[in-house]
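Only one protein chain is missing from this complex, and each of the others stays in its spot.
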Amino acid sequence: MAGPVFATDPEAQVSAVELDGLSVLFHAPSGMTHIVAAPAPQILDALRIGPADAGELLARLRAWYDFESDDEVADAVDARLEELEAAGLVRRA
Amino acid sequence: MRNARLLVRALGDPASVRACDWAGLISAARAEQLIGSLAFRMEGQAVPPRVAAIFEAARRDSAQARTQALWEAEMAHRALAPLGLPIILMKGTAFHAAGLDASVGRSVGDLDIMVPHDSLDAVEAALIGAGWEHVKDAQGYDDEYYRRWMHELPPLIHRTRDRMIDVHHTILPLTARPRPDAQAMIAASVELENGLRILCPADIVVHAAAHLFADGNLAGGLRNLWDIDRLLREFAAQPGFWASLGECARLHQIGPHVGRALRLSHRLYGTPVDKAVAGRARLTDLLFEMRLLARNGWGQEKAKALRFAFYVRSHWLRMPPLMLARHLWVKARS
Amino acid sequence: MKHRLSIQIGPVAFRIGSAWAQPLDALARLYAAYPEPEDGICDFTVRLEAEKPWRRYFRPSVAIRGDYILPDAAPLSLAHGLLAAEMGMNLQMALGQKRYLLLHAATVEKNGRALIMTGESGAGKSTLAALLGERGWRLMGDEFALLDMDSGMLLPFPRAVSLKNGAIAVMEAQVAPGRFGPRLEGTPKGDIRHMRPNRNALSRMGEGAMPALILFPRFGAAQAVRSVGAAEIFMRLTQASTNYVSLGRRGFDSLTRLIANNPALAIDYPDTDSAIGLVDDFWRELAA
Partner (left out) sequence: MSGSDHNPAGEAIGAKAFVPSRRAVLVMGAAAASTVVTIRPALAQTAGSIINCEIPVPGPHAGGNFIAPDGNLVAPGTPGAAAPLSRPLRGEEVRSLLRSGSTPAGVDPQSAQAYANYIRRLQSGMSGFTCYASLQMPR
């Protein structure tokens, strides 16, 4: 069953500065600053290809990365999307 | 000259302000939450360098305030979109979302929206699901009072963004004498590009007048009246606006308040207004003017007795006498 | 208002109005060497007024108000009126300052470069800055650092140093009595005595400096130095800034630039002499 489809803002709307392996994001639409850790920046990049549901998002990430362990990866993606949605960095398409 | 008068003159006719009590003007503008509006009005005028820097910072600050207000609306939209309801932005957020002249430099506190009365429960549940929470313990007299008599839900605040939302279902408390037709307002509302809605121009003015003269104690009234000036000047360019304003004012039983708003806006800000809608000047207009200008150049409130009289009036307008007595009794005991 | 006073501190001018003469008399003595705003115009207004009309005479209590106010503020006794005036000015800066990125930090300058010291109150940055200010450094400010977002330069804000409890005796041993305000006992923050910065600090209050080093001092532990990761510095500085969030992208750009261009260290120090030794060592290394 296909879950909700998520989208994110274009790159021009989000300034990112790398500090110590963390990303500091200035999100222009909200005027807010977020400090995010992996895999949040990678998820945002993957969603910039176009809106996707959690399954499609995971497939895009798999194409780019190996995962440390495959256990509960799907749950982790859901949890990350929920956080990013609450912060306003991704939205339901 | 009282500095509130100086502030009013500067807003209405920025070129007329030369050498003046700048510190007093700035303090009065900050106290009345008009510093952003003043800063934009005075843009391009020759002012001393420090004043220019203060105005420049105020203009930047209101750009940020605008971003925040629109973002709050966007987040509420995201939370409520699945319900498929008309969501009507009100007051400052509506001005910003529609890019009205009244939004220039306008500060925004809470997010105000209006939804159909029968959808209140669903809206409240959806907002709570998206991170808003009740401000006070949702128990006891305050909550009961709100749900029974007010024109809005008890205020909600967002858990992480610390911003409040007021969800209205009409524009005045149900205890007030005028009974506006909320359904007609929703039906006449206008959709914006992003799917959110605002009231139609005449209803925006009706709501602003009701809010200023039928609901509150006139605190912050200079700012609300400045909104009305900007709205009237912009909408007057639309054919048939004055006639439709008169009609809407009658329909929503706000006629006298709309008339008062037009007359005072004209008196203070020189707004060109339609004589028929404005009605004849009343002696009490002068009292309202005095109350609106009760602020000195140190930002202090003046005319305490007059302020108190308008405070009592605000309760009188909202409640029938017996109910007012019960309300004050419960408040006094708590 | 009945009594009034205007003071220029660095780039910021205040006017303070008061219902009583005493707080402004004390303020005028403490700020005797400060200029009045040249143009007679002030950035911020502070009001010291009676909480209720009758409290002007009966058990007088000073409510701190002004252009920007916080509800829930409790009044101070008239005997602490000088502290009320100071808090009133700080309050305007914390809530109303939007021209500069404001950091809750002490800054000192030497050879044109500035050292930023920040940390929670009680970390000792104020005392450290005051001491450095008497030992060859220029005190730029003990409380607020103003970062100019266009140039990246720090601007001085050399208000009177607020010495608390044990720090009072430390400075009394080194500085001429004429530079101190009255000792205020039993304030909500303990005993307080204000100290006017020296002539060098005041005569150069219009002169900014580029930052060179960020320190997070902590008083009380055995001497230790550790480097601080850039993300942690960012987080700490946003929490030390009262206006970062409201400055939007300009705040983000200038803060990330400050962090990219400056090393940062956390230091623990058991006593002020060892802290001053550490600071001087760092400075020599940076210059080398």
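To keep things simple, chains are lettered A, B and C as they appear, and every chain counts its residues starting from 1.
Everything below uses one rule, namely that contacts are C-beta pairs under 8 Å (C-beta built on N, C-alpha and C of every residue); 3 or more make two chains touch, one makes a residue touch a chain.
From a predicted model like this one, the values you see are computed outputs, not experimental measurements.
S.K.: Counting the whole assembly, list the visible chains that the omitted chain makes contact with.
M.R.: Every shown chain touched by the left-out chain: A, B, C.
S.K.: Looking at C:Pro53, C:Gly136, C:Pro188 or C:Gly220, which makes contact with the chain not pictured?
M.R.: C:Pro188
S.K.: Among C:Met1, C:Val245 or C:Ile276, which one is in touch with the chain left out?
M.R.: Missing-chain contact among the listed residues: C:Val245.
S.K.: With the full complex in mind, choose from C:Ala26, C:Ile64 or C:Met171 the residue touching the hidden chain.
M.R.: For the chain that is not drawn, the touching residue is C:Ile64.
S.K.: For the chain that's not shown, point to the residue among C:Arg47, C:His104, C:His194 or C:Arg218 touching it.
M.R.: C:His104
S.K.: I'm checking contacts with the chain that's been left out. Which of B:Ala53, B:Met164 or B:Leu306 qualifies?
M.R.: Residue touching the chain left out of view: B:Met164.
S.K.: Contacts of chain A with the missing chain: which residues?
M.R.: Residues of chain A in touch with the missing chain: 11, 16, 18, 20-23, 32-42, 45-46, 48-49, 61, 64-68, 72-73, 75-80, 83-84, 86-87, 89.
S.K.: Contacts of chain B with the missing chain: which residues?
M.R.: That gives, for chain B, the contact residues 133, 135-137, 142, 155, 157, 160, 162, 164, 334.
S.K.: Which positions on chain C touch the chain that was left off?
M.R.: 64, 70-76, 86-87, 90-91, 94-95, 104, 120-121, 143, 162, 188-189, 235, 238-242, 244-246
As a working rule, only the chains that are shown with their structure count from here on.
S.K.: Roughly how far is chain B from chain C, going centre to centre by Cα mean, in whole Å?
M.R.: Taking the mean C-alpha position of each chain, the two centres sit 38 Å apart.
S.K.: As a quick test, compute the distance in whole Å between the mean CA positions of chain A and chain B.
M.R.: Distance between chain centres, rounded to whole Å: 38 Å.
S.K.: Which parts of chain A, given as residue numbers and ranges, touch two or more other chains?
M.R.: 28, 31-32
S.K.: On chain B, where are the residues touching two or more other chains?
M.R.: In chain B, residues 64, 67 touch at least two other chains, as defined above.
S.K.: Of all residues in chain C, which touch chain B in the complex?
M.R.: 1, 13, 15, 17, 37, 39, 41-43, 45, 47, 49, 65-68, 96, 98-99, 246-248, 250
S.K.: In their shared complex, at which residues does chain C touch chain A?
M.R.: Listed in rising order, the residues are 229-235, 238, 244-245, 248-249, 252-253, 256, 259-260.
S.K.: Using the touch definition from the top, list the residues of chain B that touch chain A in their complex.
M.R.: Per the stated touch rule, the residues are 64, 67-68, 71, 74-75, 78, 81, 131, 160.
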